Every structure is written in C-alpha cells, then in structure tokens.
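Beneath this line is the structure, given in structure tokens, with notes to follow.
Shown here: the complex without one of its protein chains, the others still in place.
Going by the order they are written in, the chains are A and B; count residues from 1 in each one.
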Amino acid sequence: MLPSASLHDATVVLDDRPVVRGVSVEIGPGLTIARGPNGAGKTTLLRAIAGLIPLARGSRQVSGGILYIGHRPMLLRGLSARQNLRFISAFRGRTDADVVRALEHWGVGAVMDRPIERISAGQRRRAALARIDTEPEPVVLLDEPFADLDRDGVELVRDAIARAVREQRAVVLVTHLHEELDRDAARRLVLADGRVSLA
Amino acid sequence: MIETTASPLPALRLRPWLGIVATALAMLVSWMGLLWAPTDAVQGDVYRVIYVHVPAAWLAYLAFAVVFLASIGWLWTRRPWFDALAVSSAEIGVLFTGLAIVAGSIWAKPTWGVWWTWDPRLVTTAIMFGMYVGYLLLRGLSTDFERRATRAAVLGIIAVVDVPIVHLSVLYMNSVHQLPTVLRVGGDPSLDSQMGMTLGFSVIAFTFVYFALLAERMEIERRRQQRLLDVRA
Partner (left out) sequence: MRALDRALLVARRELDAERRQPDGVAAALTFAGLVVLLESLALGPGRAHDPDVASAVFWIAILFAAVLLVSRSFDRELEDDAIDAIVALEGGRDALYAGKVLALAAVIAIVALAAGAFSIVLLDLDVRLAAHLVLVAILGVVALPPVVVLVSLIALRVRARVVIVPILAFPLLAPQLLAATAGTSAALSGDASAALGWTGLLASFALVYGVLGLTIVPAAIE
C-alpha cells in the first residue's frame, strides 16, 4: 500500500543553512509523533511534507490531500472563524462542510462570527483545529496543536487525533509535551540537528 | 537546486585572453575616437562623446537581455551558474546604463542646450537604470541563496518585458504631441565613413569589455557560490 506521504533524502535549506538534512520518512495511516529539541527542524519538516517549502535536495511524494495546521492559526484577521473556515472548505470544493457544527464542537460556536482578532489566542487555536473536522484530508499535519489551550482544549485535541486515527487518516504530530501519546503512536520520529531517527 | 557551480556550456579558457583583447581594443578605439576620426563640421569635437554613449547604450540593452535569459535559465534548471550570470550581467549593465545616460547628457547639453529630453530611448534607458538598481537592491535585501535567485529571476523577467512597452509608450506620446524628434545617432546618412568605422569599432570594443568584465565577475561569483555550497553540504 502506498504511503500517504513520504520524503526521500530530503534536504531543506533556510538562510543558507541546512535545517533538514537527508531525511527519508514514510507517513502512513495512524499516529506519527515527531519530537526533538527547539531548532531541530520539526516545523520545517512538517512544512516540507505539506509542500510549503521547496526541497533543496530529495523528493516528496503525496498520494492524497493534506491538511496542514501550523504553529500559527493561519486565519485571516478581519474575518470571523466561520468565514475563514467556510472560505477554505469552499476553496477545496466542499459545499457540504458543516463549519458551524465543527466550530461548536470545538467550543467556539459562541464567538464564531466575531472577527478573529477579537477572540482569544486559545479560541483562535480551537477554530484552526476545527479544520480537522471540516477538511477530511487523509494526511493531517499538526504543529504544536496544544499551544494556548486549556485542559478542555487539550482533551478535544486528543479526541480529534484518536478519531482521525480510527478513520485511517495519517496524523503527524509535532509536540514536545504529552509523552503519554507516544503509547498510541504507530511511529515515533526523533529529530536532532535536522536529521531524523526512529525511536 | 543543482548543487554545482559548473556551467552548462563547454568550458572555455576565457580569462585572461578576453581581458587582454578588450584592453587592446579599448586603446585602439580611444585613439580612433579622440584623434583619428575627423572633427564634425557642425558639432565640433563634442560629438566624440557618441563613441562612448552609443556603445554603452547598446551594452545596457544587451546586458539586460542577458539578465532576462539567465533568469529564465535559473527558473528552468535551478543551476547556480545562471544566477551568477544574471547578477554579473546586472551589475555590469547598471554601470553601462549609467555611463550611457551621463554620456548622453554631456553630449546633449552643448548640442541641444538641454541635459535631458523626452526621447523614447533616453526615457527607456533611465527607467531601465531604475529597474537595474531595484534588481540589485532586491538581491541585496535577500538572505537565502535560492530565494534570492528566484526572486531576482522573476523580477528580471518582468522588468525586461517592460522595456519595449516603455519605449512604445514614449514613442506614442511623442507622435501624439508631435514633439521634435529625436537624437539621431548613427542613423544620419551623412555620417563620415571614418566616423562610421570608429563607431563600429567602438561597439565591438565595448562588447569585448562587457564579456571580459562578465567573465571576471562570474569567476568571483562562482567562488562565492562554491564556498556556500561547501558550507551547506
């Protein structure tokens, strides 16, 4: 079976420094956790898989759609959470995406029509994460999704990951907390100085 | 990006003989332009500036065309050699463009009484100068090799596309307003044969100077690129 996404001997250079070096990974259904110290290249690796950064060397293969939820919410200020998510779903050609239900599930139903610069950072994070439900892409890349969240929020993320795994989606999670998730991880990647090893 | 500074063309031992030929031609043309070519009946000796102005202007456009081709080359092949070619040509180009404008002004003042006039080629050259400077500025502000090369390449392409449009616009403006034409340079049928030859040699000499400078500058760039690739490896 084809991996959902893979990088082969990938090198990413930023500001003339190799941030990801000769990395080969294959991402399949289930949970993949990527850990490593600050500056190890975790975010860059995720962005490379998402196709947001060109590879200086190596190749990238993707066999389906990708949902990338980055370290920052990636929502446009001046628009509400509902408008933001509706835009993205419409862009992907999905008219049936139930944005309202997703936002309510993630606890921001009450503020979903407020411009996002006027809701809290935690609420913005929840709105961004609601995309896990509105965009059923086979690959889900999550970069530090627990940031800014309270305990309920963290629970919602854990549930969402478990649900995604049950739905046979490939979830790649970058985090440096929540070691308890390693138990359920199908793959554990450790990044150090741009290189990846399997734990 | 392809991790080599190598050129896609067969290697040619251009340095130093190209520089030697260019220097020799420059000396020859200096003599021709300053002494050998006759004094103009109408303009006196000041006309001799065209032996600098015309070739410099020709080279400004040539250098720009090379930037265009090199930019396409980089975007297509991601070969650092093309980026080296682009920046080298741009730097030499800005030099020659500035020279062309200054020489043109020096000629225009005693001849027509004005430093500047609304002539399509002058305006286009001035705007080209602005674009060159912007190109180099953009490169100067970029930090990463590949991003810098790509940004510069895109700018190089869109800037060059603009040059004929600018030229046409000013041409149309002049025709609409029926402004008196145009600095006639080299198109004058009554140009003395010695003057014509000097002008021709001038263009050839300047072209050699361009390629000599290009070769030198590209070698400098190649070394910089090599150092960079070594660090990244």
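Here is the rule we use: contacts are C-beta pairs under 8 Å (C-beta built on N, C-alpha and C of every residue); 3 or more make two chains touch, one makes a residue touch a chain.
Computed from a prediction, not measured in an experiment: that's the story for all the values here.
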> Who touches the missing chain here, B:Thr150, B:Ser202 or B:Gln225?
Replying inline: B:Thr150
> In terms of residues, what is the contact footprint of the unshown chain on chain B?
Replying inline: 75, 123, 127-128, 130-131, 133-134, 137-138, 141-143, 147, 150-151, 153-155, 157-159, 161-162, 165-166, 168-170, 172-173, 176
> Which chain A residues would touch the chain omitted from the figure, given the whole complex?
Replying inline: 50-54, 65-66, 68, 70-79, 83, 87-88, 90-93, 115, 124
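Throughout what follows, only the chains that are shown with their structure count from here on.
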> For chain A, which residues are in contact with chain B within the complex?
Replying inline: 13-18, 54, 56-57
>> List the residues on chain B that touch chain A in their complex, please.
In response: 1, 3, 143-146, 228, 231-232
